[in-house]
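Missing here is one protein chain; the remaining ones are kept as they sit in the complex.
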Amino acid sequence: MNNKKNPFSFQLNVSDFLPAEESEKQGMVVMRESVSFWKDGFRRLRKNKLAMASLFVIIVIMISAFIIPAFYPYSYEQQIRGSENLGIMEYSESELERIEAGEKVFPHLLGTDSLGRDLMIRIMVGSKISLLVGIIASAIILVIGSAYGSIAGYFGGKVDMIMMRAVDIIYTVPDILIIILLSVTLKYPLKELADNVTGFEWINTVGIGLISIFVVFSLLYWVGMARIVRSQVLMLKEQEYVVAAKALGASDSRIIKKHLLTNSIGTLIVTTTLQIPSSIFTESFLSFLGLGVSAPMPSLGSLASQAIGGISSYPHRLMAPAVVISLIILSFNLLGDGLRDAFDPKLKN
Amino acid sequence: MGGYIIKRIISGIVTLFLVATLTFFLMYLVPGGPFLSEKAPSEQTLKALQEKYGLDQPVGIQYLNYMKRLIRGDLGTSLKMRGQEVNDIIRTRFPVSAKIGLMAVILAIAVGIPMGSVAALHRGKWFDRLIMLISTMGIAIPGFVVSTVLMFFFGVRLKILPTFGLTSPLHYILPVAALAFYPTAYISRLMRSSMLDVLGQDYMRTARAKGLGQFKALFKHALRNAVLPVVTYLGPMLAGILTGSFVVEKIFTIPGLGSQFVGSITDRDYPLIMGTTIFLAFLLITMNVIVDIAYKIIDPRINLK
Partner (left out) sequence: MSKTLLDIKNLRLSFFTPQGEVKALNDVSVSMQEGDVLGIVGESGSGKSVTASSIMGLVSHPGRIIGGTIEFNGHRIHEMSEKEMRNIRGKEVSMIFQDPITSLNPVYTIGNQIREVIYLHTDLNKQQAYERSVELLKLVGINEPERRLKQYPHELSGGMRQRVMIAIALACEPKLLIADEPTTALDVTIQAQIIELMMELKRKINMSIIMITHDLGIVASMCNKIVVMYAGKVVEAGTTDEIFYNPKHEYTKGLLRSIPRINSEKHEKLVPIDGTPVDMLNPPEGCPFAPRCEKCMKICLRRMPEFTQITSTHKSACWLLQKEVFEQKRREGK
């Protein structure tokens, strides 16, 4: 077209009024990437700096709890004569002598306790105990709770009603009291078992206190998980009916089921992750009261408890386990929160 | 409504019964039973004990006797404390714990509710982040860490607050603060999310559309609704205060029921352990029943005429 003077000041030409092609139209449509549930969730999680930092802390603590003690020059029950009550990085006289003699003596990074035991290794082993308790207890709760909840949800009707009534009663039982009671009393029959019945000697090595804790968790703490699993199962069941009633094609029902299952798994992951710090919390509480693992096995709770007496002279004996246990619990909580924000579709905007 | 009350009370009684039974049978796992101390008692004492508790009778009969005693309110006699009645021990020590517990509850509510509300109002801003950080730490850090750290900083390092016993009003500050830490953090978070929920509700929009100012809308419409979930937390909170008291009383050397209980565990004073457990369970279960019923009364949606 020749450049005629246009009545329009912003230069429209005839070609502008030609119909637009499909390709041009598509280009204007900004399609949001449809990502899979997991990819999307992990992407959101990675963006959450706090959750990522917590994950890092957890990994660091796990390494120092599970891997480092194998290579550490001191062991948790090892009482070194002459090295009692050392401060941070302090050497005892005999150790100094050995250094002068040319020997390499690994420093006591956090000093020693009144029996000459290196505090650093005891804290690391204590962390191991806490982490183990947390993870195993949560695993137990997950298994029992899921089984119970799925059965109740799947069968429904009378079975469901009875099972959930039981759950309601267990829920109202004051758990801490029962835990304390069980921890006090289970020691005896467990000891009997360990000493007298073959095949149960491992009870002594694992520690009666520890086992009592697991027994207690298995008896009481799975109810929360059972309720959650049950509601998920009920939702899945409802979808089945809805799908059948609406006579959707097979592909639709599979999509819905897949969607629900991934949602359920997401919820389970979050709940289990958040159960871990709760279990660790309870274990440290019991150890603090003297009801957890038995000496000389250290627990962060019992370490703190023992350190109170010397709080003015050796504050680090209290601060170190206190900081570590707080870090562990806090990190798991933050990670759990992060997981929930990342995978809970309700919060998606 | 009345039906619910009755159902709830019965449920509470069943639970209590369960706890009492569990306590009894668990105690029997202890070698020699709970009424004998680990050292062999003298002939005289043994006879007296046998008479009182029917120790030579089968377990079933002993159980019935036990339940009969409980219903009468007889919680037994202490093993280690020179024949003192458990009831007396509880009567002396419980008021101390109750006082501190009550103060902690009031503190938690008085601080937690405003803190959570303000955080919700300033969502995303620095104040909100700060409150969320503090409250997340508050619910993660175990009670014994909080108590010992408070004791260390204010008692040992700065030396401005006493940490032993309860002889002056100042003595109350640290134990109550330590005890209130977790509930305050929890209430704060709960209040924040509840308030955020409420603020997004349509009736808040209606209130503003009427011409109501922001503050008035908040106090009249938002708070009343947002507080409801906190009421449901009262039950678990009391349980938390109870267990928190074990730790706090031990650390700050307070002559309350909590430290007594912890001590009885270490001492293996079984009748005392049993009696205290039953008493505490009774307390907790009763409180839970009351709170549940109160909630149903307060929320008009449930209050069907």
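All chains are identified by letter, namely A and B, in their written order; residue positions are counted from 1 within each chain.
In the analysis below, a contact is a pair of C-beta atoms (placed from the backbone, for glycine too) under 8 Å apart; a residue touches a chain by one contact, two chains touch by 3 or more.
Here the structure is a predicted model, which is why all the values come from computation and not from measurement.
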{"item": "Which of B:8, B:171 or B:208 contacts the chain that the document leaves out", "value": "B:208"}
{"item": "Absent chain, residues of chain A that touch it", "value": "4, 7-8, 12, 14-20, 24-26, 28-32"}
{"item": "Contact footprint on chain B, counting only the chain that is left out", "value": "201-203, 205-214, 221, 224-225, 299-301"}
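In the analysis below, only the chains that are shown with their structure count from here on.
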{"item": "Mean-CA-position distance for chain B and chain A (Å)", "value": "26"}
{"item": "Chain B partner contacts - residues on chain A that touch it in the complex", "value": "168-169, 172-174, 176-178, 180-182, 184-186, 188-189, 277, 281, 284-285, 288-291, 301, 304-305, 307-308, 311-312, 315, 318-319, 322, 325-326, 329-330, 333-334, 337"}
{"item": "Touching residues (chain side chain B, partner chain A) in the complex", "value": "11-12, 14-15, 18-19, 22-23, 26-27, 29-31, 136-137, 139-145, 148-149, 151-152, 156, 239, 242-243, 246-247, 250-251, 262, 265-266, 268, 273, 277, 280-281, 284-285, 288"}
